[in-house]
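Of the protein chains in this complex, all but one are displayed in their positions.
Here is chain A:
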Amino acid sequence: MLLKTKYDLDNAREQYGKLVDKQARKVLVCAGTGCVAGGSLNIYQKLIETISAKGLECVVALADEPHDDDIHEGAIGVKRSGCHGFCEMGPLVRIEPEGWLYTKVKLDDVDEIVDKTICNGECVERLCYKKNGEIYRQQSEIPFYKMQQRIVLEHCGHIDATSIKEYLAIGGYRAFEKALLNMSPEDILNEMTESNLRGRGGGGFPLGRKWTSVAKQKSPTKYIVCNGDEGDPGAFMDRSIMEGDPHRLLEGMMIAGIATGAKEGYIYVRAEYPLAVSRLKGAIAQAEQFGLLGDNILGTDYSFRIHINRGAGAFVCGEGSALTASIEGKRGMPRVKPPRTVEHGLFNEPTVLNNVETLANVPVIINNGAKWFRSIGPENSPGTKAFALTGNISNTGLIEVPMGTSLRKVIFDIGGGMRGDGKFKAVQIGGPSGGCLVTPNLDIQLDFDSLKKVGAMIGSGGLVVMDDKSCMVEVARFFMNFTQNESCGKCVPCREGTKRMLEILERIVNGNGQEGDIELLLELADTISSTALCGLGKTAAFPVVSTIKNFREEYEAHIRDKKCPSGNCKKLVTYQIDPEICKGCSKCSRVCPVGAISGEIKKPFKIDTSKCIKCGACISNCHFKAVKEV
């Protein structure tokens, strides 16, 4: 369907809206990466088959040219939705209009879902989320969702992520239409500046200012580049948006094009996100087919095209100038600035470079206005922020809360507190570029400025929660290992400095730490942070500095006493059999894969520590708890 005018667009929205409304019940199977890995696509397929076998009308896709009688009253819609965020409980199936959420759904559950829910409108309670004996039928009642405010992720999990028609049915591309037909570029720039939307990629730079700078450039060629190279370990906010609501991202880019005068956009997605790539490709093809991308959009003289560029997996390509270099086919290496990207960006032309989440905020601001947006969150960081919760937390997954929400609320209320019986120890915020926050920081507000004050950063929004069994030196080593691997190698402090920091951290966790290592780490950190060329280098040492600041005694225990207080560093642990407890049953010596345990039956056994590989088989097999880590 080619939409040539505003009328066509309105008409399409109405038609598709009607068809969606006709569906008596909708079954939304989560098709985010996590649930797909859990087999959700098989569930989707079986649902279609089972429903059809019951003789019910099963709607999978809306027709290209919609007609009123395409769908009959009482039809059942079965759709692949974007990520719901509650990945811990996947695969997830949502039932509408009731709003029920089925968790950990298996292929075998499909028959029961169809029989009870689809045919009879009954809830399958055993699939509902349970906590503290309470059963939550409604998705919105689940504590994980109840305290969230989903704006950017509002459609994720609620619409078919693969269909422009469903996006139109819920009023999609209304912001684009408004920006194109009812607003001047200046109006858009003013609205965005007024909204004070700040870049969600980590820097927090005001989007309005960036767009205005590009709009001012005289060059006839300009570009909109979307940074979807989300590389932080444990972060998947952008992926969820690209997979779950791709049209919203396109809409944001198209509005950016109108505001700045750009006619071409690039989305740089990491190749490790194949689903995001295919959803975006599909979305672009659909938008082109509908005439929302291409030449003379909706009968105006405005033209815009979007291309996809897959990143080859370099974290540093998330840095603006490295990203544009990578799109140009060059080595992904940051360059010195000035000139800035807004002046000389992609192909040396003025370029708007925003991350996925930032651009996904744009349509809703155009629709609801800057004033509405500023009513959410604190004055200087309005809006919401998506966070990826990972680590030793009960509810791992993707959440969205107003900026300024306290860390405590995020971890204990939404995240459900620590997993198992662990105690909260720290949370790494901002991934490998961020720092750790500890118990005294729990009431800190999550926004750009509050975090900066305590030496942390929001980064792209990864929250890795750690309990008391986590070794903070090991955490620092993990992140340093990551950054060191991902350093592009250009500037000396980052290339050589991170390597040396990693070397030192490795020797500390291996029990070879030396007196003076902490000071040397801090000296290196200071040099790297102050002199590195790009953001990756400047922030590479943050995890080390913040763990030293908060857990210096753990470093000292490793270095001086050769002990890991949390018992995490295997090299610093020895296994011993308590002769008082050991009954001499020989089980441990039989399960030991390297023959490190020997002894006589009914007498205490012994571990030869020179042979022991610390695999833990003896501990888990001893019925008397006689084997101990010391």
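Here is the rule we use: a residue touches a chain if its C-beta (ideal position, glycine included) is under 8 Å from a C-beta of that chain, and two chains touch if they have at least 3 such contacts; residues count from 1.
One rule holds in what follows: contacts and distances are computed from a predicted model.
Hidden chain, UniProt protein name from the list "Phosphate-binding protein", "Iron hydrogenase I", "YeeE/YedE family protein" or "ABC transporter permease": "Iron hydrogenase I".
Among the residues A:Arg500, A:Lys583, A:Lys614 or A:Lys628, only A:Arg500 touches the chain that is left out of the figure. Across A:Arg13, A:Arg310 or A:Lys490, the single residue that touches the chain missing here is A:Lys490. When the whole complex is considered, the residue among A:Ala314, A:Ile327, A:Met418 or A:Val627 that touches the unshown chain is A:Ala314.
Along chain A, the points of touch with the absent chain fall at residues 314, 331, 333, 335-338, 484-493, 495-500, 503, 520, 523-524, 526-527, 530-533.
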